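The complex appears here without one of its protein chains, the remainder shown in place.
Naming follows writing order (A, B and C), and every chain is counted from residue 1.
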Amino acid sequence: MGVFGASGYVGRELLRLLAGHPHATVAFATAESAAGGDLEGVPLVRAADAPLHRAEAVLSCLPHGVSAPYVRAAREAGRRVVDLSADLRLSDEAVYGLTEFARPQLADAALVANPGCYPTAALLALLPLAHQGLLDASREIIVDAASGVTGAGRSPTRELLFGEVAEDYRAYAAGNSHRHLPELQGMLARVGGFAGDVVFTPHLLPVRRGILETIHVPLTRVVDQSTAEGIFAAAYADEPFVRILPQRLPALRDVVYRNIVALGVAAVARVRRPRLTVVAAIDNLVKGAAGQAVQNMNLMMAFPETAGLPC
Amino acid sequence: MGVFGASGYVGRELLRLLAGHPHATVAFATAESAAGGDLEGVPLVRAADAPLHRAEAVLSCLPHGVSAPYVRAAREAGRRVVDLSADLRLSDEAVYGLTEFARPQLADAALVANPGCYPTAALLALLPLAHQGLLDASREIIVDAASGVTGAGRSPTRELLFGEVAEDYRAYAAGNSHRHLPELQGMLARVGGFAGDVVFTPHLLPVRRGILETIHVPLTRVVDQSTAEGIFAAAYADEPFVRILPQRLPALRDVVYRNIVALGVAAVARVRRPRLTVVAAIDNLVKGAAGQAVQNMNLMMAFPETAGLPC
Amino acid sequence: MGVFGASGYVGRELLRLLAGHPHATVAFATAESAAGGDLEGVPLVRAADAPLHRAEAVLSCLPHGVSAPYVRAAREAGRRVVDLSADLRLSDEAVYGLTEFARPQLADAALVANPGCYPTAALLALLPLAHQGLLDASREIIVDAASGVTGAGRSPTRELLFGEVAEDYRAYAAGNSHRHLPELQGMLARVGGFAGDVVFTPHLLPVRRGILETIHVPLTRVVDQSTAEGIFAAAYADEPFVRILPQRLPALRDVVYRNIVALGVAAVARVRRPRLTVVAAIDNLVKGAAGQAVQNMNLMMAFPETAGLPC
Partner (left out) sequence: MGVFGASGYVGRELLRLLAGHPHATVAFATAESAAGGDLEGVPLVRAADAPLHRAEAVLSCLPHGVSAPYVRAAREAGRRVVDLSADLRLSDEAVYGLTEFARPQLADAALVANPGCYPTAALLALLPLAHQGLLDASREIIVDAASGVTGAGRSPTRELLFGEVAEDYRAYAAGNSHRHLPELQGMLARVGGFAGDVVFTPHLLPVRRGILETIHVPLTRVVDQSTAEGIFAAAYADEPFVRILPQRLPALRDVVYRNIVALGVAAVARVRRPRLTVVAAIDNLVKGAAGQAVQNMNLMMAFPETAGLPC
């Protein structure tokens, strides 16, 4: 495998996963200011010097806006590619790699756009309900999401200093201004057939890793907790990386350092119209990025889907 | 002043505030297992031994369910009382002490029920909109609230250990099962005339103090951000402890160790019907408990409202 | 394998490691209040009900003072045992399992006492210097050690609450009153032939896992940094789990979730007599407990020493 953009948090997590992968080896890894050094035993070269011919497949952790040209160069060199940036997620060029809903297309995919971390959790929580016709499109779905700081990258900025983030908590990009909203809405429509409104509000948590989303779902009919759990259990019966927590809501602790999504549900009392609250948790660096990328790559390369992935 | 229940997080914060108060002195402070020791220079006695006659007014930080009998004993001894427990908040016996909306009744109040921390933030965010007829009662108000651990008290339980809470985040009491919901709905109805549905979901943050609430408000008509800021600015024009943040959302950092609520708003784009997101932040131990209690006591005793309170 | 005491932090870490171990399976795991539940897919039974006959070897994570009788019962049933408690560390019954210095005895050991977390780091830092005759016994060795809270266990006590530990830091058991001091001194004498004085002061860090020890070493002769690094590099040339960091001091980040010790050295300037500062870091739950126990078990069972252990 070749890895573009290995020095950020996602790139490092990817190298760590590949180091423990039974069927993959890292042919090259790129970084710019850190070129010449090494990570997890892999020497770092500049992206411009990447020996594309040495890698069967390429994974790009380059930033949004930077990734696309390198992805296209790798494609032109005949490599299969998983792009972890947002550059191609809404494009027809690439398979949208939400693994649990993209498996048929992945085996032959030449180019996979790995989903964003926030949409991964929200889509895995909402699609089974959409497929049962349970989402009431006349009322808004409210997604309140909270992420650890590694989701914001490793570039030094004042607002991400420990002295600013510790003991703090805040919302950002409120009012539906986050770039993950179009991705979430687009895939709810494309995969789930849902065309209603969504309000998405991310928050910054004083933790290193993990995303927890509290998703407020207006329903077309009454669904009690055990029925709701049954819907998720049926939808994900054979999934190695989805956990439905019976009678319990997930916490970050259930998912960090693992490639799983954990889902829990609560039927909402004391309201006039039917509602569920679904809570979804993932590790933003694993199931939300590097882990899902490896999962996709495993399917592309016909490796066992779980190879190298902690569950 | 006399303080019942001084050894918990709220009680200690109250002693700290009273120690710096220019017009109040602490006549007694009670604790059970810590009786015989002292806090902030005040000796601790058992609640049963409290010298009620020495204090002009009494503040009770005793736990819910424990506080009421001591409050009644203090009332029978002729003392004026601020009860920080939930015991009397929904009762007619006591003035509900959300200071900004209770000022006329506080001067002569014999017994004040200090609001819960979560309802304090939510009501200060919602009441000005309710008073403008802006809350659309046909759609649910969604309140996602996150609190630091001091909100859960100082009793040793496994789930509050540092080893469990650090690097974690979780929802709890989802599905409208938290006891603060009836308080919030009751006061929205009584003070705001709002009878619609509310969904309230608290979360546990890995921070020591602070509450941040992200409040999703369906509107009866379109209101842009500057109009919304103007509504809040007008409603709270003379309030010493309310901050409207123009064009910015509050963070815990804006409010910890202060008796203020900070409010920010965002008009929601990409939805069909009008909506605002309001974010409210308070320090759960100050404006959410001990600080608001001192603010109420100041008004009861005809001290300056801001005496002893950091803003 | 059988695991006694699986519900604490060390026991859970051990189950996690064994779940990923290529040659071991968990035959039983015990817990008391959590009996009836399960962890990492393993059902929990009471220690008194442990099916000893099903396990080839037994690892005990029971607390100090509780472990010894279960260890002896397992021995009487003919099982080989790694005891992670302190009960037998200073006894002749058991091999002291500081793996790097006990390898010859481990292959045939029936009973291994796994070292304490603090002594593991200190001994790995000091023994190579002792073996070179470099420790000046006429001056005291000062060991300042800082540990994450999982080192203090999972029992609910007020002083380990998040509200108490977060943003705090403290020394404890100062003045040489910690029970790990006799273990450290005893092994420095037995394995290193060093009979001088040691001052050991542990501190509680607001982190979940990791131990970092800053060890002030008076030397018998001048040793510069590169010579010191060379001494460690030679002593640990073939060790899979020891990292000598050239020209750099370790941080917790270098070792958490891994079974390694990381060592860095600095020659001390501006003093009249020769001195080194050695900094040693381990994960208290891995190399300081469960990981080293697996490493020892691997050698006892003739598995590859690194099987199942992240490095």
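By our rule, a residue touches a chain if its C-beta (ideal position, glycine included) is under 8 Å from a C-beta of that chain, and two chains touch if they have at least 3 such contacts.
Note that the structure is predicted; figures quoted are calculated from it, not measured.
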> Hey, which of A:114, A:150 or A:296 is the one touching the hidden chain?
Replying inline: A:150
>> So one chain is hidden, and I want to know which residue out of C:146, C:160 or C:242 touches that hidden chain in the complete assembly.
In response: C:146
> Which of these, A:166, A:191 or A:233, touches the one chain of the complex that we don't see?
Replying inline: A:166
> Can you name the residues of subunit C that touch the chain not displayed here?
Replying inline: 139-140, 142, 144, 146, 148, 164, 167-172, 174-177, 181, 185, 197-199, 201, 203, 205-210, 212, 214, 216, 218, 225, 249-253, 256, 266-273, 275, 277, 279
>> For review purposes, identify every residue of subunit A that touches the missing chain, sorted by number.
In response: 9, 149-150, 154-158, 160-167, 206-208
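The rule is short, and it goes like this: only the chains that are shown with their structure count from here on.
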> Common contacts of subunit A and subunit C?
Replying inline: B
> Measuring centre to centre with C-alpha atoms, which chain is farthest from subunit C?
Replying inline: B
> Hey, what residues on subunit C touch two or more of the other chains?
Replying inline: 166-167
